[in-house]
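Partial view: only certain chains, each at its native spot in the assembly.
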Amino acid sequence: MGNIKDYKIATLGSHTALQILKGAKDEGFSTICICEKGRERPYKSYGVCDEIIVIDSFKDYFKIEPELIKKNAIVIPHGSFVAYIGTDKVMDIKAMHYGTKAILDWESDRTKERQWLSAAKIRLPKVFKTPEEIDRPVIIKFHGAHGGKGYFLANSPKEFHERYESYKGKEGHERYAIQEYIVGVPVYTHYFYSRLTGELEVMGFDKRYESNADSIGRIAAKDQVEVGIRTTYTIVGNSPLVLRESLLPEIFEMGDRVVEASKEIVDGGLFGPFCLEGIIDPELNYYVFEISARIVAGTNPYIEGSPYTWLKYNEPMSTGRRLARDIKMAIEQDKLSAVLG
Amino acid sequence: MGNIKDYKIATLGSHTALQILKGAKDEGFSTICICEKGRERPYKSYGVCDEIIVIDSFKDYFKIEPELIKKNAIVIPHGSFVAYIGTDKVMDIKAMHYGTKAILDWESDRTKERQWLSAAKIRLPKVFKTPEEIDRPVIIKFHGAHGGKGYFLANSPKEFHERYESYKGKEGHERYAIQEYIVGVPVYTHYFYSRLTGELEVMGFDKRYESNADSIGRIAAKDQVEVGIRTTYTIVGNSPLVLRESLLPEIFEMGDRVVEASKEIVDGGLFGPFCLEGIIDPELNYYVFEISARIVAGTNPYIEGSPYTWLKYNEPMSTGRRLARDIKMAIEQDKLSAVLG
């Protein structure tokens, strides 16, 4: 039987590192936090790591990777990890890596992501190829440098052409995507799928706290118009949420289908934590915009467990800890390769 | 002394069943979940029930009721239970039923509900009999099939007549109610009243997460108008909330008066969990729109206890568990009839 004392859990100090490292320690692991210079404070203050490796920039990850390998560390990827290393470099990781590396390519490429979710029969917002097809409220998003933050709304081909008029001929506004505009509330669903238990778990839900989207509603409509406010979506934090219980059977089935479909696209398929990100409309249809194939920051409100994990576990079970337990189980069953990829 | 091993706790698999069943198990009860076919997954996954009874539709409840009676099950009603069985059928329930059946008629009939809350001196939004009486912001809601989701706002008789013009003569828009429009934040207060302890407890607070009401504020005012968005109020979930502490004395007194007034309208009065649902305005007046005379889904964020129950109990105390404890106490004191009705 393998011994967890022979391994260490390591991650980059950002995103969900506090939760991952705390969860690993709670499961009995020794932990390493890789921090950018001058940004170690939270990890020291909360006492979640046994060791800190300081680097100038997360982009220098590969410089210290040999050290991780020497220490027999298992690296846990998270959103910032993928963002800093670069999706194209993920396959170059030589250290032990929790989760299926190849799946990260499918979550970061919009076309592949849509293909995966479609195969899993997930409800996606409709995409319109030409303005003439518009038959419901749509959002028009511009591609390219200048248009990155630009968008407008329309209900019909006529409205499209009227409103597009003011963008016509402007640099960065030649190319656009026309997407069905779903009006409803954002819901982020946190899943965990273990290859070892063969079980899909629903860990919880959250809603994001976005600047300024989540505060412009606090400004009276009249004042908004006067100051000319446009919506932006910078994530600042997350808030806890529970879902209407009658939606749970569908939530489980959506997760099952995503895991099932993943097996067709990458060898071995998806496992560990993942998240479906979407909108639930007034008819209770859940439209999914995006999938994250790794732990999401929306699990951070639940460091001491979510209302859902407390149903299943008689101890605090964050997603970070659940993940560490998966690794622990693999080590103790001599199946470590089942959680690496 | 009665023994809880001679009883089982049963409920329909929806609404607050996870919390009710978990709470019952934590108190030592054996539990039964009645599930609609194909919708058992959450109850199995979270491990909250010892037994599952599958039926085609919750409407078939009475078909399996003999089985529940045979198993000596105590049925816990919740929102979905009442909705599926039908308020008119509640009195036909033959199985042991936690709570006062007759009170459910008073919460589901708008006129009776208003009568009850008025008797309890709860602050209610004013109702206007004719448009000519309008002297403040009002909301006009249509009755009937087509008008179910329709409403408009007005500040004066003049505005009323101007805006009603566009609905005039349209089917389903002949009848309407004119209600004072309270501008303030929604607050749902969770109470528990035990006949055995004689004590009223404030278990916590929540706010609902409604589609699309809780997201249209994320859309800039200008864009809202362009796409022609109207507010809808489908409940998708719930979020935790604590209330300004200086409001608590009044919150307790409101609960006391509701319990007191209930004794005048039904034999034995209200007991167990209930909820006042309303709006707190900028002058801190709490206007109540509705009462739920049973457990509400707003308690679901607190499966491991709310900030308020943690003050009182040195263990996790959800409303579902509190309710199971009430039954346990009744059984062990040989007063079971005190919690049935």
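Labels A and B are assigned to the chains in the order they are written; within every chain, residues are numbered from 1.
By definition in this document, a contact is a pair of C-beta atoms (placed from the backbone, for glycine too) under 8 Å apart; a residue touches a chain by one contact, two chains touch by 3 or more.
Model, not experiment: these values are computed from the prediction.
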item	value
Full complex, copies of the single sequence (shown: 2)	3
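The criterion applied here is as follows: only the chains that are shown with their structure count from here on.
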item	value
Gap in Å, rounded to a whole number, between the CA centres of chain B and chain A	34
Interfacial residue positions of chain B with respect to chain A in the complex	14-18, 22, 38-42, 45-48, 80, 209-212, 214-224, 226-229, 232, 234-240, 297, 300-304, 316
Residue ranges of chain A touching chain B (in the complex, touch as defined)	137, 152-155, 159, 163, 181, 183-187, 199-202, 205, 207, 210, 213-214, 216-218, 221-222, 224-225, 229-231, 239-249, 252-253, 279-284, 305, 307-308, 310-312
